[in-house]
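Missing here is one protein chain; the remaining ones are kept as they sit in the complex.
Letters A, B and C mark the chains in the order given here, with residues in each chain numbered from 1 onward.
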Amino acid sequence: MRPGTAKSKATVSTPLSRFDIQKIKADFPILNEKVNGNRLVYLDNAATSQKPRVVINAILEYYRKTNANIHRGLHKLAEDATRAYEATRTHTAAFIGGVESEEIVFTRGTTESINLVAYTWGEENIHEGDEIVITEMEHHANFVPWYVLAKKKKAVIRRIPITVCGHLDLNDIDNIINPRTKLVAVTHMSNVLGTINPVKELAAKAHARKALILADGAQAAPHMPVNVKDLDVDFYVFSSHKMLGPTGVGVLYGRRELLESMPPFNFGGEMIGEVSFDRVTWADIPHKFEGGTPNIADVVAYHAALSYLDEIGMDNIRRHEMELTEYAIEKLSRIEGIEIQGPQDIPNRGGAISFTDKDLHPHDISTFLDSRGIAIRAGHHCAQPLMRVIGKIATARASLYIYNDEADVDTLYNALVEMRRYFGL
Amino acid sequence: MRPGTAKSKATVSTPLSRFDIQKIKADFPILNEKVNGNRLVYLDNAATSQKPRVVINAILEYYRKTNANIHRGLHKLAEDATRAYEATRTHTAAFIGGVESEEIVFTRGTTESINLVAYTWGEENIHEGDEIVITEMEHHANFVPWYVLAKKKKAVIRRIPITVCGHLDLNDIDNIINPRTKLVAVTHMSNVLGTINPVKELAAKAHARKALILADGAQAAPHMPVNVKDLDVDFYVFSSHKMLGPTGVGVLYGRRELLESMPPFNFGGEMIGEVSFDRVTWADIPHKFEGGTPNIADVVAYHAALSYLDEIGMDNIRRHEMELTEYAIEKLSRIEGIEIQGPQDIPNRGGAISFTDKDLHPHDISTFLDSRGIAIRAGHHCAQPLMRVIGKIATARASLYIYNDEADVDTLYNALVEMRRYFGL
Amino acid sequence: MSNSLDDLYREIILDHYRSPRGKQPLEHFDISSDGHNPSCGDEISMEVEMDKERATLKNIHVDCKGCAISTASGSILAELIKGKTLDEARQIAELVKKILKGEEVEVPDSLGDLDALKGVRQFPVRIKCALLAWVTLIEGLKNYENGKDEKAVVSTEDDDEKKK
Partner (left out) sequence: MSNSLDDLYREIILDHYRSPRGKQPLEHFDISSDGHNPSCGDEISMEVEMDKERATLKNIHVDCKGCAISTASGSILAELIKGKTLDEARQIAELVKKILKGEEVEVPDSLGDLDALKGVRQFPVRIKCALLAWVTLIEGLKNYENGKDEKAVVSTEDDDEKKK
């Protein structure tokens, strides 16, 4: 089953009222801000999301009441801080399908999670002639570490191409994933095209070749229910800051046996067992991978983000975004000169909507929209190889989240229409 | 000149009134909290410091008004966020003696800063037979990365011993730092003994052998003026969370030529120049070392911590802590059975005061003090090799900061006296 | 709140701490086992002389370098385990584990001192101190029963109590 296909296709006639958007908007203080004289319309969620009051307050509360360094401390603050930190781990493990707490490692973000795997598992398991499979739509974070590792080890990078519609082209997949394959590294959802990839199918293919699979969930985890056991992936990585949580927190899920077999990454306090001048042993997982003082306050506050998402329900979030994505694609397509990139079949895509204007560079689009209070992103979205494949120098990207509604899309639509007039097109 | 000797020796008769401690205490919301029914007396500053309201509010403001992903963004929030993030870099560069902004790399903390150097500079420059010099008083963060690197490269770790007083023993230094030496990695201030080490002297010795020197400033940067140019170190590392700033932010200072010559660490977005499937180039320093979305909010808020420290003045902070350290050592030494570890000469030490009780294990001390609202740390302080050298299984450690005063020390003194009674000693 | 402090350092605990039982080194022993708590620095070493006919733990020597809790726990162990069969000793050790995990268990009168360990549960970071002697014993017994000659060595990794 492809992720997403389980849900019935949304139609524009379904009202966007399953949860109360006005109430949700009110939970996000920044959405009341004015930007260049206009109320902020934030459509840059694939870059980073905004934070609800409960998350901001969790940081506040932590520093006001609990702040202490964790583990080893015998005083009450240290105990409270440790408990709060570890509670986020437990919640994260539940959030992605009920894995074990020890299988959750906290990092700075998706990028560090992937690099951790490359520096530890990759360093020990990739050898000359081995193959690492990626896709043409990877974010630099899920391409460059493998490129560098392959170069160092004389391994080979193979890539799964994309179709003109922006889906993975699986025609040749049984050649691409072959007995030399050691790892399949694939994004669960593209940050440029919005495509949701068939991770479960690819996991089966990888495992049939005795290869591992790492899924980059940076764009998927914030926007749809994720069950890593059902997907049957070996590693799954994502970032707090894209899912209502603070910056500086990332997650690496790894299967217990894998994490246990891997060497540590950053060496220092908290990750050791015993240290003498002649001998060093490592702590058990997950602490083995969390050397040094972690980003305690933000890990603690990330808990509030997960709870907020749980409360709304990832299923509801996915449904809302499907409806809104359909609405937005339909509306933007009406504007002359605007071309939507990526799949148009809603069940197989998320709410990152890249578009181009046949006459205007994305940077001009972004600057114009900003003057109207609308935040989108323009550029290569850290996916330069994909840009070459789709033959664009850059795209403009509007990306949706739970606090966006039809009114936001309408504001975008109207501004784009006005823009073309402004530039005399 | 040894750091610290420039200042005149403080005497207990000097009143601790150079700045208004009550006003400072009032800036730290957590100091109004009750712990186990008593007002919190926080003496675990070497583990992590508390945060003043301005720092907490900076995080709040950031998420309420500015939050966006930095660099590349063309909308106003992204510009504001980028400017705020880079302003912290500029301030950090000024804070450690006026280096160039590009010589400042943001990491998660001291531990990651050191690992970054080991994974990049170390990986390329340490070879079989080379020697890395450390001291017997290093934190695991400045020992284990070098231990692991040396093991991998068949290099040799040499150590500078300590005297019974807890100073570095430099008698044999010209043998220890020798033509095979490639790196001297030394803590600027010991987190266990409080010792301030003669980094400048060691830098001269290292450079005379064409070796580099890395100073671990995790305990020094928060507590005394630091000028990395005057110290003439090649790398200097420290953590925001120990100097009033948020968790999850660390600093690596590196000389421009070094940073430029080093390969990147974490690969992904923001750190690349150009990426195609066949070729990848790197961004310039410092961005080359900051792959992925950094801990934006906390870097921005760290600025407020630096400003707060500047306002009080690092000279004043050092003077205050010298006076208070002298007061505390004098007072605690009076208690029968309590033994102070580390140097007793105040100009050559900071305010991390380790002590032991001849009858009681440090854990029992810490648990008892906690019941009186006093937070100290007990254990090996991530310096197990040092513990072996000083022949202790663990120590209790009270560590001071700007918001501590004589009353806090008196509370500690009284509780220790009461403790010995409680345990029937 | 010094109530909970008194709960941790109950009179029985303090008594065992001040005058630990089993201090007397053994001339002959059949089981030898070392335990170590790297994150605290607690160290314990233990020898047991077996009564081979009756298969009981005839004599026990416990040497503990650690905090009041680990010392008291080792002393309680020395007192309670003496004269017990292998099975009984193991059962008592399992009972202690349950107590420290916070399970609701009845402590028989004959093992009354174990009740004093219940106070430790309010202090999560101290639980491993209380456990150390008991896991060290279990390892020693295991080796003995498996006919292994070498000394058992136990090292509790840090933060065990934080794992589920």
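Everything that follows uses one rule, which is that a residue touches a chain if its C-beta (ideal position, glycine included) is under 8 Å from a C-beta of that chain, and two chains touch if they have at least 3 such contacts.
Bear in mind the structure is a predicted one, so any value in this text is a computation, not a measurement.
K.L.:
Just to confirm, in the complete assembly, which displayed chains does the hidden chain contact?
P.N.:
A, B
K.L.:
With respect to the chain omitted from the figure, which of A:Ala204, A:Ile393 or A:Ala407 is a touching residue?
P.N.:
Selected residue, touching the omitted chain: A:Ile393.
K.L.:
Just one of B:Leu74, B:Ala141 or B:Met189 touches the chain that is missing; which is it?
P.N.:
B:Leu74
K.L.:
Tell me, which residues in subunit B touch the chain that this view leaves out?
P.N.:
71-74, 78-79, 82-83, 86, 90, 100-102, 270, 272-274, 281, 283-284, 287
K.L.:
In the complete complex, which positions of subunit A touch the hidden chain?
P.N.:
These residues of subunit A touch the chain that is not shown: 36-37, 360-364, 367-368, 371, 379-380, 384, 387, 393-394, 422-424.
Just so we're on the same page, only the chains that are shown with their structure count from here on.
K.L.:
Chain touch graph shape: choose line, ring, star, complete or other and state it.
P.N.:
Shape = complete; every chain linked to every other.
K.L.:
Please compute the C-alpha centroid of subunit B, do the same for subunit C, then give the distance between them in whole Å.
P.N.:
Each chain reduced to its C-alpha mean, subunit B and subunit C end up 38 Å apart.
K.L.:
Distance from the CA centroid of subunit A to that of subunit B, rounded to the nearest Å?
P.N.:
Computed from C-alpha means, the inter-chain centre distance equals 33 Å.
K.L.:
Residue numbers in subunit B touching 2 or more other chains?
P.N.:
Residues 36, 363, 367, 379, 384 of subunit B each touch two or more of the other chains.
K.L.:
Give me the residue numbers in subunit C that touch at least two other chains, ranges are fine.
P.N.:
Only 38-39, 126 qualify.
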